[in-house]
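Every protein chain except one is present and positioned as in the full complex.
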Amino acid sequence: METELFVRYGPALLYGFGITILCWLAGSIGGVIVGFILACLNRWGPHALSWVIYVYVEIIRGTPFMIQLFILYYGGPYIGLVLSPVQAGITSFVVYGSPYFAEIFRSGFNAIPKGQIEAARCVGMPETRILWRIILPQMLVPITAPLTNFFIILTKETAILSVVTVPELLFQTQTMAAETFTFVEPFLALSLFYWLMVLVTGWIGAKVEQRVTRHLKRA
Amino acid sequence: MNFSFDTIWHNLPYLLAAARWTILISVSGMAISLVWGTALCATRLSANPFLRGAAVLYISFFRGVPLLVQLLLFYYALPYVGLDLPAVQAAILATGLCSAAYTAEILRGALQSIPSGQTEAAYALGIPSFSLWRRILVPQAVRIGMPSLVNELILLVKVSSLASVVGIGELTRISQNITGETYRPLEIYITAAVIYFAINWVLSISGRLIEKKLQIG
């Protein structure tokens, strides 16, 4: 019985897992990139822009992801933005994640002592080089933990994409549950699976953190 | 396309009525979260390794599984184990049990930031352990953890939207229903977003006020 179910639904579940990972990875990477650009604009861009960014960050952080997803997916076509469920899922991840990432990067920038940047200016280093060589490498230390944390949040947020029929893991499980009239076991198994995914993400984050803090240890 | 303020105006009463459910779910969820979270935190800090391990496992699981999946699991599993709760209660319970995992960690962090000298001083005075918790440690932990707890409540307001999936008529669900009738998703969902934002804005403002009060008191 069990094996038969697995043979029947295995491919769909595997496909769902692939979609989950795709949305998660693409959304996270996009979110990190946009968030980083926002943080840079906030720091080095014109003053008026930092106001716009502030409002954007507050709006996104003050509203549920699900509503943002609905606005994009159902409201988008009314302003000429027609997206497939997966496209909408990834885009909404970028929109939703970037303000949080921007905040993480902002606090990372602020964690670098001003004197170190002045010292770099004093030897004539260009600002881009200072960002690349002085700020970024050190920023990894304070931001790794919050970044990992947010990647974990996003891992879990992928489940919400099922609501707009993104064929990800939860969606596939729901389909299977409805067709087989078994509910408890599949959702229990699914829970364990997400749990595992989150644990693995956390473990990778901890490893990265160990790596980036190496130079701070006294020999 | 033309943005129809009329649609918003007509449906605003329904949306606001639905927002009361949003608030009810998140506030009751928070209440459960605080009570259960405190117990969980105490268990997590207990001397008994089995209790401690169980708490660690609980916290890890509830923080590791999407709340939506937890809600569905709860929704289907409760009748299975013979508990027939109405959907709203089930959603509140699930939200509270999940949030408790976070609250427990917030309280633990706060407790650990209280200088251990205070505990020692209390023991030196012969204050019994339970009173120590109730009168000295917990009040301080709540005060230190206040910003994070308010944050957690704001989070609950946002995740209460997930209850729409199991058919509860809170703000998100009602927005979906209205959209189904009016075919005006942009207007309705943006209005819903504004309402969510307003609730959270009020919460964060009051949070800051409470924080100030607690600091003086």
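A and B label the chains in the order they appear, each numbered from 1.
We adopt the following convention: a residue touches a chain if its C-beta (ideal position, glycine included) is under 8 Å from a C-beta of that chain, and two chains touch if they have at least 3 such contacts.
Criterion: contacts and distances are computed from a predicted model.
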Complex member absent from the view - protein name from UniProt, among "Sulfite reductase", "Acyl-CoA dehydrogenase", "Cell division protein FtsX" or "Amino acid ABC transporter ATP-binding protein, PAAT family": "Amino acid ABC transporter ATP-binding protein, PAAT family"
Partners of the unshown chain among those that are drawn: A
Among A:Q116, A:T180 or A:Q210, the residue in touch with the chain that has been omitted: A:Q116
Where the missing chain touches chain A, by residue: 113, 115-116, 118-127, 129, 133-134, 137-138, 215-219
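Following the convention adopted for this analysis, only the chains that are shown with their structure count from here on.
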Chain centre separation in whole Å, for chain B relative to chain A (CA means): 22
Chain B partner contacts - residues on chain A that touch it in the complex: 59, 62-68, 70-71, 74-75, 78-79, 152, 156-160, 162-163, 170, 174, 177, 183-184, 187-188, 190-191, 194-195, 198-199
Of all residues in chain B, those that touch chain A in their complex: 1, 60-61, 63-70, 72-73, 76-77, 80, 154, 157-162, 164-165, 172, 175-176, 179, 185-186, 189-190, 192-193, 196-197, 200-201
